[in-house]
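Worksheet: one structure, shown below.
The other protein chains are all here in position, but one chain of the complex has been omitted.
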Amino acid sequence: MNTFGQLFRVTTFGESHGAAIGAVIDGCPAGLKIDLALIAKEMARRRPGQSTITTSREETDEVEIIAGVYQNRTLGSPIALIIRNKDQRPADYEWLKNSYRPSHADFTYEKKYGIRDYRGGGRASARTTAAVVAAGAIAQQYLAQFKVISAAFVSQLGKSKWDLPSELKLVNAPNELKKLIAKREKSLVRCPDNIATKAMTAYLTELQAEGNTCGGKITTIINGMPIGIGEPIFGKLSAQLSAAMLSINAVHGFEFGSGFDAVSMTGKTHNDAFVIKNKQVQTATNNSGGILGGISNGMPIYFNVAFKPIATIKTEQLTVNSKNKPYNQKASGRHDPCAVPRAVPIVEAMTNLVLVDLMLQNKTARI
Amino acid sequence: MNTFGQLFRVTTFGESHGAAIGAVIDGCPAGLKIDLALIAKEMARRRPGQSTITTSREETDEVEIIAGVYQNRTLGSPIALIIRNKDQRPADYEWLKNSYRPSHADFTYEKKYGIRDYRGGGRASARTTAAVVAAGAIAQQYLAQFKVISAAFVSQLGKSKWDLPSELKLVNAPNELKKLIAKREKSLVRCPDNIATKAMTAYLTELQAEGNTCGGKITTIINGMPIGIGEPIFGKLSAQLSAAMLSINAVHGFEFGSGFDAVSMTGKTHNDAFVIKNKQVQTATNNSGGILGGISNGMPIYFNVAFKPIATIKTEQLTVNSKNKPYNQKASGRHDPCAVPRAVPIVEAMTNLVLVDLMLQNKTARI
Amino acid sequence: MNTFGQLFRVTTFGESHGAAIGAVIDGCPAGLKIDLALIAKEMARRRPGQSTITTSREETDEVEIIAGVYQNRTLGSPIALIIRNKDQRPADYEWLKNSYRPSHADFTYEKKYGIRDYRGGGRASARTTAAVVAAGAIAQQYLAQFKVISAAFVSQLGKSKWDLPSELKLVNAPNELKKLIAKREKSLVRCPDNIATKAMTAYLTELQAEGNTCGGKITTIINGMPIGIGEPIFGKLSAQLSAAMLSINAVHGFEFGSGFDAVSMTGKTHNDAFVIKNKQVQTATNNSGGILGGISNGMPIYFNVAFKPIATIKTEQLTVNSKNKPYNQKASGRHDPCAVPRAVPIVEAMTNLVLVDLMLQNKTARI
Partner (left out) sequence: MNTFGQLFRVTTFGESHGAAIGAVIDGCPAGLKIDLALIAKEMARRRPGQSTITTSREETDEVEIIAGVYQNRTLGSPIALIIRNKDQRPADYEWLKNSYRPSHADFTYEKKYGIRDYRGGGRASARTTAAVVAAGAIAQQYLAQFKVISAAFVSQLGKSKWDLPSELKLVNAPNELKKLIAKREKSLVRCPDNIATKAMTAYLTELQAEGNTCGGKITTIINGMPIGIGEPIFGKLSAQLSAAMLSINAVHGFEFGSGFDAVSMTGKTHNDAFVIKNKQVQTATNNSGGILGGISNGMPIYFNVAFKPIATIKTEQLTVNSKNKPYNQKASGRHDPCAVPRAVPIVEAMTNLVLVDLMLQNKTARI
């Protein structure tokens, strides 16, 4: 299944070192104005090589839209976009042909398919998320019509943490959010706090020197979500967000609203009283994270995503080869101490795909 | 979307106080022997009223299979099952007609659909998970052929915790797991540890007296999973499990393997070295939770699910009615201090649905 | 695949002599008023035993809606309906256990699934279309809001034919159509012409005496279809209608508009000139059958469906049993000379399912 969504269906394709990666978006409503500069900007945000800390691969990631858009407007037909893989270095990966890197997907792909494009992880590479980011940038343009904004922030790297300001959980405050986004864009690690940014950067510098990597956490907030979005039972907004996040490479956990903290709370402290504010029904607290019964209630939506450390480390590791022989493997090639800052636009993209899909589904909720 | 699964498609239907709830399972392979007693047993496990602590509603939950099974074998045609709602007390819910209970789905359903079956939460009620449990019991019988066992345990209520024994994360040990299951079945709160059970029970008794409720955590282990199950990218085993879990009422979080702990780990400690044990490729540690790149690697799979406290509490709460007037609401009717023990068979059922669906999908992975 | 439709998804279930047959309709918009009497009326139209000619099985076909409707309005949740099989005579079918009736599905079901409910054809029986008719009656109520009417007529039995009046192909004329429907309802064979009805009836009487059966043709017209319904490429209105018709038991062909006559026509005679009539864009002729590029153009839609003769005949036939031994089979049990008149409400039901599904899909065509 390489398709995400029911009505706004995004199918991605491509291997890390094949000719190209890309996506087909089927179901995008006709007449949407497409801003190519915005797509390019999002692609640049995901691209490795943005700082001395977070990357080494050079990818220019030019998106070519080859179908579905005419004179900058969507036609209602499938939007197809491709991104050529320019920085191909297949020779770098010959050592991978018959061996499995620990905590990578080499082993499971080989066993599942009996064949594997071992070059840079092939289909399992995070490279393929570039197509997701491009599709997400189109979804973002759909959401902009309704003033819905999703924004993700690095909220933890190692032991350094940052908390989403609680007022943003309680009020749809687009201007405050935009200020936070502006701060984030100045941070090498995509955390909107200066002090945390410094600590995180120092930590990554240290890990890079050691050839080590770290996990991290991303916190996302959705501002301006209309009421009623999300399909009950198996199409819950929370379930779709969760599936979207767990589709991202290296993600090991998802929680929304009170999340895992709810485990040790009681109903009396957890319940969100309904109140009237500005003549609208709102809730006094927002442990529900803006979602009740799987459906948006109009409050800000927020959730956390946990990432494991990148599996490629610069140290000798015990592993086996395709003949089941154990050996000590030393990874060659690129090393990136942390993928989490780069995952920020990916998290936003997947979030946007979920939101557009459920907003379109909601168009048929009533006669 | 009331259907779960791509090939083993389970569609549930029914409102809490309508005539019946039920499910249609389309795509179950023909020739599977159906043990009706096992279905009845699973239904009994989910049913409220099993102890003084965990329930008050009386539901007998008799499953009638009306299609798709002939002489106790599946025909390959859709399996339809219905469960009549016998304990209907619509009059109990008149007070709900024009009001929204805090942290329930009354408000969002009303806003989404413009109409609502207010009786006991209607479609949003946990009542509807009975159909899931019945479907899951059929999936369980499919899995039994391959000796795949999924088992869920209450691992936290309030501050009382229990940890899954680490050896069960490292070795597929069906006999050890069965012993743990046997212990769990003797626990009122479905925790396999005596001491934790006592503490949890005491906590629930206290909450019941206060008219309060609590959240909790369930830990699930899947034993005997073959290698290669799970579809890459948007059909990852981890993503499907996550979507399945977040589809369950009150679930606020999901993590597998190292989960949120991965956030503060490094690659050097997190990576699972491949080793040869019993002539098979295994991993020395299992932070990956048995899943690499979204595909099972043959190791035990384990994950945690966070539940928020039940929203129905016996205390006056601030809310609004359907005319946007604020008022103090005192819930009448049943009170259950904790839904988590009862959610154990639901978690297992949803897990089983995911596993069968992905095992069937895997049948077409290679030529 | 027992589900029809993308957004208005109808899943049917049930075997001819199992406990019940039924359907789940997922995706019906909330707030639709349901007229149970209309459903009962449609069920009665499909039911065998309506005349001395067209039937022998007695089925009362009471539809029980067990979910998704509250106080006669749809809730937006799945509508589940069941029809108990009351006239079960399994003993009548023991002779079928190990043999394959010519031109029936006994052989192919056995080979596909390795197991077969041989009682009356099991899942392959036309009995299961009762669930389709019930679902179609709900779709009909959706269409009624938009004044869309679909009506099917028997247009050929043996050599007796009837032609749809050409003015009905050229103008949306609901009143004229209703008159035709009224005439049809007085015809034993569901042909609106008295003379043709007499000839057809005589033919069926003759076939019944001989233990023989005949095929036939049904012509359907859709009146009042809005412009723009139908998805391009693989969701064409014409393709969906075709798939719907070929899903009906015994159907061997489908054609719309000029149909197979188009084969020997030229562009100059076939093209439909656009003209302005009543201030609207219409076409001067309607060889396109109201569909251009798979999308409705606002003209009446019409199509023909070919049915093969019922395979159950009262004569000895050469066949083989499940041990591949040839023998002469004499069918016992019921005999019906022609299923085509009874198929009229089934054709209408499937048509209605297509129309509602595509009308819902069209809600997301534009921003």
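Read from first to last, the chains carry the letters A, B and C; within each, the first residue is number 1.
In the analysis below, contacts are C-beta pairs under 8 Å (C-beta built on N, C-alpha and C of every residue); 3 or more make two chains touch, one makes a residue touch a chain.
These figures come from a predicted structure and were not determined experimentally.
From the options C:16, C:172, C:240 or C:352, the residue with contact to the chain not on display is C:240. Residues of chain A in touch with the missing chain: 1-3, 9, 11-15, 18-22, 24, 26, 30-31, 64-68, 70, 73-80, 82, 112-117, 122-123. Take chain C: the residues that touch the chain left off the picture are 1-4, 6, 12, 100, 102-105, 107-109, 111-114, 123-124, 128, 156, 158-159, 207, 212-217, 227-228, 230-236, 238-247, 249, 251-260, 262-268, 270-276, 279, 281, 283-284, 287-289, 292-297, 304, 306-313, 315, 317-320, 324, 326, 361-362, 365-366. Seen from chain B, the chain kept out of the figure touches residues 7, 27, 29-32, 76-77, 142, 145, 232, 360, 363-367.
Quick note on the criterion: only the chains that are shown with their structure count from here on.
When chain centres are taken as C-alpha averages, the shortest distance to the whole-protein C-alpha average belongs to B.
When the CA atoms of chain A are superposed on chain C, the rotation angle comes to 180 degrees, reported as a multiple of 5. Each chain gets a centre from the mean of its Cα atoms; the one farthest from the centre of chain B is C.
Two chains share more touching C-beta pairs than any other pair, namely A-B.
For the pair chain B and chain C, the distance between C-alpha centroids works out to 40 Å.
A separation of 47 Å divides the Cα centre of chain A from that of chain C. If you average the Cα atoms of chain A and of chain B, the two centres end up 26 Å apart.
Multi-chain contact residues, meaning those touching two or more other chains, occur in chain B at positions 1-3, 12, 112-114, 123.
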